[in-house]
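The structure appears below as structure tokens.
Just one protein chain is left out here, and the rest sit where they should.
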């Protein structure tokens, strides 16, 4: 039988997940959807196979038809909902951030360790993007030798006015932090931050981070969140004998008006469409097989703690050490 | 409830379809698999959710749990199985060719017209490839103006020894014939064929076709089936004001050993992996919605009749007119 | 001492050559320029080091300061000027065509053979283009195996209203004819031509040629002379084990307005700028060394005779054999 999924949140992300689940994922069906805004919940439900509606996430978690929960509600609700899923013994895929602070993430980690069963996955979908997967395979196959540096670029076409320098790190750079850790199988020990002047753009919409890993790899991240020309995410891993880089994914190329061109995605949803589908399919498959996959609660904590050090580096303008708690044996090597 | 699918044929194509259906398609489940070779049927079944096994395609078609049939058995069996599906009133997705001759295709067309209900889809998966879909969209959006020419290239890394000049047309070029008709929404009226000398390669493994459409578009197809360096399919549509072309789809780019490179697919299965998933999902969705999509039996006939004219052009070395039967109103447009 | 060059013709091509010679070529100086239009001759001369002006090409050829002649005057004058250069014993680089007919080209060939000294080069500048040179090197180094097919595309953004179907072959396709012969070191034996309907465009502005060589290589040429989006010349040589293709030569890539793009050249002068400089430098070097290089009078004849067969194929719509005179031993291999 297919797995009964409940989604908390019918906003942009929740709506996308609902449609993906009900159209492109094998072995699962959307059985419940929760959102305080009944109207938008009903609209999403109509497009996604008509799941039962809940006004509250907690009620959805406790719905007996819901076998696994996808949390796509506002950030402030994540911690409570994830803990509720642990209490209910239900697997949960939680959009980042797992919790508002690194300390709160550690509480969740402790709860999961105590439970003794991996139920939590954090929605770092880049781990399921075909480009990053190919980069990791190239590294594993020895095609580029041992890692030396990694260069990342993260441009948004624009961001909401309430974005500030801190949110850029915790909301945007956190994706590079997680995917670089995963690609390199390494941990960050220090971060330096450079903030460009704020003329014209939102405060802090252009930042440059340099992270250093335990094994000495330098990872730089160029962030520019009002780049206007389009959404653009790039990454190149430089090894001792070669490099591997993401490649733009346009299916066709145009020649017109004096140009030979490919189109860029307007935003992260189009850019990472395949990653989102693959993430959901892998999550469903993992639950059905009983083998956890994807970013764990521990990964969520590390991303949060590393981003916090990035914030500190932004404040002080200097190199900031990253102090992580020891990794519980529960989360493996 | 999900749609119960039966697959006839557990060879390379049938096995791929079985795995795709049982892993990546929403709303369907593989309920039956038929193959005279019990061992390979059992091996595929073990990987694909354990469908019931049949020794014969006819038995599978009549299996009451089977709501729709996918025909991936040897070419010689297609006609009979498709007619059996029509008799049973079950939707069928049939790998090309629909039947061994254009005349036999017409018989199937007549049977479907008589039934008065669209049940047949031919497995021209390129219509579901993101690249061709993007080309068609570019044309529809007016980005390149009215079509002028289309250039196609179809290279295989190698072909079985039993391939001959005729099979190159009916097995390989037939894909370009179908996808060009679909892209251009036009019909071919003549074809010329050029056969390069056979030194070194299989007889007729390198051919060049020039097709002409009713509206005057020239479509050329370069075929080379022992190209060794890899599988390579390309297409570019030239319009009055611009062009749109397929773009290689490697997710990552390597720099190593003095080269900046992307990998090419080893064969059509890897190259068209997304097309096959999209084709199956679209087929399942169409059946559940009741709206036929994809290549029809009529399209299967036209592809066959056009390929036959290509064979004639190969034999005579001259320009051959393509005479099609009138299109039944049943198939629209 | 540097070589004294005279240029006949101060139009677009003559002006370009004059500027190139006086700015970018080592070992030569422009000493004379001839054009019936004194005003434009004076304008070019002012930009190109102030050569002496002649009203007539014949006078320039006889000017004792002129050691070598570049013919860039109207096509109708080429034959007479080239013969005058032979008579004067002066090396000549003549823009194509060498003469108005294949027969007239043969007269020139006979005159050069009688003289017993290679003085004539035809301005097939593509032989000096870095892209075609790299393709030839790849073939010579065995990187793609023996040639199988060659695909050529030749798009102009627009052509003068007096262009017609015949001129497309003799003026445009003739470049592909020469460069393919040179790349393949092979000779064409037959040509077929396909003319697309003339709706909207100039008569015959879209043509498709298929040429066959003595060794069985198929060379196709897609011509579209009102392609509007820009000037576009492409070529790919397919061998038994790989392919080599021209690559667009934009020095920089832009991301703007939702596109990742490179610019296309507006016309052949920008596209082949490096080829023109290299051709002139190689011509000057060859004269100073005494070793002829570049396309010979014989190559000019073959290009003309092959283009004539193309015209015949256009007229008849069928496959036309190419009958060449035997090659004089004087022109080697």
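To keep things simple, chains are lettered A, B and C as they appear, and every chain counts its residues starting from 1.
Here, contacts are C-beta pairs under 8 Å (C-beta built on N, C-alpha and C of every residue); 3 or more make two chains touch, one makes a residue touch a chain.
Given the structure is predicted, the values throughout are model-derived calculations rather than measurements.
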item: Which of C:245, C:286 or C:324 contacts the chain that the document leaves out; value: C:245
item: Residue of C:25, C:81, C:109 or C:149 in touch with the missing chain, whole complex considered; value: C:25
item: Identified contact with the non-displayed chain, of A:165, A:227, A:250 or A:305; value: A:227
item: Residue among C:104, C:167, C:254 or C:286 that touches the chain left out of view; value: C:254
item: Per the touch definition above, residue among A:69, A:217, A:265 or A:287 touching the missing chain; value: A:217
item: Contacts of chain A with the absent chain, listed as residue ranges; value: 145-146, 148-149, 151, 153, 155, 192, 194, 196-197, 199-201, 206, 208, 210, 212, 215-218, 220, 222, 224, 226-229, 238, 240-243, 317-319
item: Residues of chain C in contact with the chain not shown; value: 2, 22-26, 129-131, 133-135, 138, 143-144, 241-247, 249-257, 262, 281, 285
item: Those residues of chain B which, in the complete complex, touch the missing chain; value: 229-230, 232, 248, 250, 255-264, 266
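In the analysis below, only the chains that are shown with their structure count from here on.
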item: Proportion of interface numbers common to chain B and chain C (over half same, under half different); value: same
item: Euclidean distance of C-alpha centroids - chain A vs chain B, Å; value: 37
item: Inter-centroid spacing, chain C versus chain B (mean Cα positions, whole Å); value: 43
item: Multi-chain contact residues (two or more partners), chain B; value: 241-243
